[in-house]
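Of the protein chains in this complex, all but one are displayed in their positions.
Take a look at chain A:
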């Protein structure tokens, strides 16, 4: 699945990024600061931006990709506005967390570890969050939801989709 990078919407950011590259292209080892700026500005490293970096700094795409994949702070997909973490610890698991996760995946049409195309949601599966007696537990952004059911999941997603 490809995220469409909206050049029109990001016009200002792209302009400011181009200026950043111009200011930094002469400094030795510019790739890291440039990638860090891109990650900060766009929230991830869109392909179009990496191509822009490649052309301006005259560094092959393969090398940029190599550097970007090495460091854990760079991401190739944007994070959604709402991050849903599904606890897959043992207690939640036996209480049907897997089914809850699948339900969320079905509703949003994406798998764990990815983000919806409208950038509203990302799904993560996590290890035990330590709320075993309230299993199954999901965490949306910073809010913890206990004893979640399939029906409740639908409600919650709708709630966050409409901006709480």
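Everything below uses one rule, namely that contacts are C-beta pairs under 8 Å (C-beta built on N, C-alpha and C of every residue); 3 or more make two chains touch, one makes a residue touch a chain; residues count from 1.
One rule holds in what follows: contacts and distances are computed from a predicted model.
Hidden from the displayed complex is a chain whose UniProt protein name, among "ABC transporter permease", "Small ribosomal subunit protein bS6", "Cytochrome C biogenesis protein" or "4Fe-4S binding protein", is "4Fe-4S binding protein". Within the full complex, the residue among A:86, A:101, A:135 or A:156 touching the omitted chain is A:135.
Counting over the whole complex, chain A has residues 28-33, 35-36, 66-67, 70-74, 90-92, 94-95, 132-133, 135 touching the chain that is not drawn.
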